[in-house]
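Just one protein chain is left out here, and the rest sit where they should.
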Amino acid sequence: MMTAAPAARADELMRYVGSRLLTTVLIVVGAMLLLFTLSAVVPGDPATTLLGPQATPELSQRFIAEMGLDQPLPTRLWRFFSNVARGNLGTDVISGRPVAGLIREVIPYTLILTFSAIGLAVVIGVPLGVYAATHRSSALDNILAFVSVAFIAVPSFVIAIFLLLIFAIWLDWLPVLGASRTGALGDEFKRMILPTVALALGWIGFIARLVRASMLEVMGEPYIRTSRAYGLPERLVTYKYALKNACIPTITILGLGIGRLLSNAVLVEIVFARPGLGRLIYQAISERNYPVVQGAVLVVVVLFVGVNLLVDLSYSAIDPRIRHTTSDHGVAG
Amino acid sequence: MSALAGAGNLLRRVCGTFIGTTGLVIVAVVLVAAIFAPWVATADPDRLDVMNRFAAPSLLHWLGTDHLGRDLYSRLVHGATVAMSVALSAIAIALSLGTLLGILAAYLPTRLERFILIVFDVIYSFPSLVLALAIVAVFGPSTLMVVIVVAITLTPHFGRVARAQVLTLKSAPFLEAERILGASFPRMVLHHVLPNILGPLVILASMDIPVVITIEAGLSFLGLGVRPPLASWGTLIQDGYQFLSDSWVPVVVASLALAFATLGFTLFGEALRDAVDPRIRGER
Partner (left out) sequence: MPPPLVSIRNLVLEASTTRGTAHILRGIDLEVGRGRILGVVGESGSGKSSLAACLLRLLPSNLTRLGGEIVFDGVDLIALDEAAMNAYRGRRIAMIFQDPMTALNPLFTIGTHLVDVLRRRHPGVSREDAMARASLALQSVGIADAPLRLRSYPHQLSGGMRQRVMIAMALLVEPDLLLADECTTALDATVEAQIVALLEGLRRGFDGSIVFISHHLGLVAQLCDDLCVMYAGTIVETGPVADVLAQPRHPYTRALLACELDDHARGGRLVSIPGEIPDPAAAHVACVFAPRCAHALDVCRESIPLLRHAGPGRRAACVRFEELAEAPA
């Protein structure tokens, strides 16, 4: 009986890893196919439709050459995939610069914004959730129940606009727009505050609720009863023994929410006129610069997939049942 | 008769909590504004009055006017119509498509089922606004585009739940009996499966309304959704945002309207879910 269980678990794990990898690859390939198909099914003459009124003859020429629109479809598809595989995301039709370079310039801004928002949300949301779970029906728990719904429900770009209005325009405490031009760290930090808070508020509510629900569930587990039966201090039981278990379902759901966070980051970047992938895509759309849109959207998707893989890896850091599967051996007692 | 009584009972339970009552009131206000917009509004939302730009709130213009002198209150009311029609049509499409695919997945051979599930996973986890941006970049912004994009991104949500519901239902004795008695597949689905799985799906739908309103407003705010001069909350925020230095009133009232609506629908959806699902009700 005990010898069969680890084998079954290893099998299950392999299937899980397999399906995760498959999903990851499928998301990227699906996104590439979609982006390619979009450029292929464009109604009318692609060059004029995609470039719009700015389509001068030479610009059209360059666009057609750049996108390979004069080639047959399978050739274009092959070219697209092999170019992407080599890190070539195409060329900006207007400036003629490589798209990959444009993206490399702005991607740190998006990454820093998203990760600092997640960081802020975790630092505030987790303790709030733990507090709400350990002080059920307390005043703060009830307030949190309402406030967290409000934070989740109100769109983050609306929060961004209000923060901008209140702290930058009315109170004039923080710089209004953009990133620091001088590259001074202090200035950039100040400019980061409002976008980060705007992006993080919804996630604070989200995380607090998730942690609260998971903690309530974990607190009822027999192993917590064991810790209590041995009189371990409440802080140790809550923050060491219970919280680690509560993190597992929380992380699962957070992983699913990353897509929404990236979408929100795009909007927040635009509200605060910050450089970043969102603003790059937005400008490219208004300039009808399709190669840039294509490349930047693809990078967002890869980013998303990458973060999700990180989430998966964090499981094995937390849960020994996943980590130890390969070297597992049951011993009959 | 019993369905009506059940609905009444449900409504009473939703109203039993502060959150539920708040949500219900907001939802009712938004729905009345959306359905009866021409009567609720005090002016033609598109009538320009350039002499009267950024007028302060008054008896004539309850919330003042925007940068073209249009009546803000009336534009907000008509914005409710746009938001609700986009939300409801997108969700109706996603609900039907998702339910169909979910039921199919539950009855199809494992390999096809797994394929459908993976496609669901891919779409579900995709950053939906970014997907919308790519599509809009090619087809140009329009209300129809918003509906289509949102419908696609929401379909897996319903599909997964529909499939799970069908799977738990499949082995129910009454369905077994029907099958043995020789009921045809469409008959079984229409008469027995669908009525039994619709409840949770409708609750999901109600919880997705604020999500759709947010996406529509976000896209319209970027100028990539509903086209001006049509009044959507997103375009109102965008208009106001551009003229923020002239007046903060349009941005604030439009943002508040949007926040108010999404909050109301979220509260209502949660109260509805808690009222229906006793397992979750214990949680909060």
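Order of writing sets the chain letters: A and B. Residues in each chain are counted from 1.
Here is the rule we use: a residue touches a chain if its C-beta (ideal position, glycine included) is under 8 Å from a C-beta of that chain, and two chains touch if they have at least 3 such contacts.
These numbers come from a predicted model, not from an experiment.
Contacts of the undisplayed chain with visible chains (whole complex): A. Contact with the omitted chain, checked across A:15, A:104 or A:225, is made by A:225.
Of the listed residues A:36, A:206 or A:241, the one in contact with the hidden chain in the full complex is A:241.
Counting the whole complex, the residues of subunit A in touch with the unshown chain are 2, 221-233, 236, 240-241, 244-245, 318-321, 324, 328-333.
The criterion applied here is as follows: only the chains that are shown with their structure count from here on.
Touching subunit B in their complex are the following residues of subunit A: 19, 22-23, 26-27, 30-31, 34-35, 38-39, 41-43, 49-50, 145-146, 149-150, 152-155, 157-158, 161-162, 165, 169, 213, 216, 256, 258-260, 262-264, 266-267, 270-271, 281-282, 284-286, 288, 290, 293-294, 297, 300-301, 304, 308.
Within the complex, the subunit B residues that touch subunit A are 19, 118, 121-122, 124-131, 133-139, 210, 214, 217-218, 221-224, 237, 241, 244, 248, 251-252, 255, 258-259, 262-263, 265-267, 270, 283-284.
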